[in-house]
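Let me begin by handing over the structure; questions about it come next.
Some chains have been omitted; the remaining ones sit where they do in the full complex.
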Amino acid sequence: MDELHSLYYLLDLAGTFAFAISGATAARKRNLDLFGICAIAFTVACGGGIIRDLCIGAIPPAGLTNWQYLVVSVIATALTVGFYPVVQQLNRPVLFFDSVGLALFAVTGAQKALSFGHNGEVALLLGITTAVGGGVIRDVLLTRVPVILEKEIYASAALAGAAIVVLGHNQKWISSDWVAIIALIVCFSLRILALRFRWNLPTPTNKKPKAKK
Amino acid sequence: MDELHSLYYLLDLAGTFAFAISGATAARKRNLDLFGICAIAFTVACGGGIIRDLCIGAIPPAGLTNWQYLVVSVIATALTVGFYPVVQQLNRPVLFFDSVGLALFAVTGAQKALSFGHNGEVALLLGITTAVGGGVIRDVLLTRVPVILEKEIYASAALAGAAIVVLGHNQKWISSDWVAIIALIVCFSLRILALRFRWNLPTPTNKKPKAKK
């Protein structure tokens, strides 16, 4: 039980860090000021989890009570601001960190909903919400249509990860640690492969598709 | 009591379906992918209700716990995607479905707030929220100023419907079934007539109005 809790805690913290980096990078590209960058970093990192906690009745939300999350966000912001040339040089770092956070948050989000005694559908939907909620809020704050709704296997990967957690929870013959590890690998792989091979979900196009916006 | 519950349940499900169709249509027009269309459909259908449930303390929100809502959203998405030419041919189908959902959600939203023991103002505001919340989130996600804030009798119709429910709740001499039916008819008629005769709320114009945006 302690091990599971430690694993859960570490996964949560690592996911927070990954998302904060991704949020700070996006905010910096839009020339936000220092507070704006930090706010977007924190929002991306904790936004999905805060919505999840409100929905499962975990009051106050974990993102607001633990100094760790805020500190991790500030550190991620400082790294992104202070070492931006380095971060910029990395090959698609935003996409990589996003994929790590995606898998971590989908799994821990679904686990937390189940641990609060809610049913499989709640865990499934809130696993996805934890994973993509922060990114959706980021895109809304930067006034663009959330990229996850337009193309790419992204939320679908989170759905796969959360679904494995829910299925594993119902099948008692496998430990939840292993379930979490399998779910993480599947979700992360799905996302990275989708990026690598440019997999997309089908877009039902009109006769003559034109770029609206 | 059972009858009321069945009525409430059916109204809720029908409203979910109507809003999901409306959301899926709007998302498809913006060329979102399959997941995006389904997500917008579900958000429009359940978004207002989820905000309402968070505000009245109905944890977890009904939109997340009942498989029916998700299934209804998926079916609505499938219909909109699979039979889009048909849906497109219908005369202003989005507006019609929107009006049905508007009336249904304003009434059931206000009723649920009252049934949780909250006062008339909470029921009034959350009736409106249930009715227009999903549409506002849809417009925010598609990065446009929510159309209900710019023109048309829309939220005002929801306000009328919710107000009738609240007034009827205070007047004990009429059954809540009849109150609901009257509120539904008033709200729906108000919206449809507003569409038909292009009724608008006054816009306080500046001396020389110019299209900003």
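Note that the chains are named A and B in the order they appear, and that numbering of residues resets to 1 at the start of each chain.
We adopt the following convention: a contact is a pair of C-beta atoms (placed from the backbone, for glycine too) under 8 Å apart; a residue touches a chain by one contact, two chains touch by 3 or more.
Please read these numbers as outputs of a predicted model, since none were measured by experiment.
Q: Shown here are 2 copies; how many are in the complete complex?
A: 3
In this text, only the chains that are shown with their structure count from here on.
Q: Determine how many degrees of rotation, between 0 and 180 and to the nearest 5, align the Cα atoms of subunit A with the equivalent atoms in subunit B.
A: Value: 120 degrees, nearest 5.
Q: Which residues of subunit B touch subunit A in their complex?
A: 27-37, 39-40, 50, 54, 59-61, 64-67, 70, 81, 84, 140-143
Q: What residues on subunit A touch subunit B, complex-wise?
A: 54-57, 118-119, 121-122, 125-126, 136, 140, 143-146, 148-152, 155-156, 200-206, 209, 211-213
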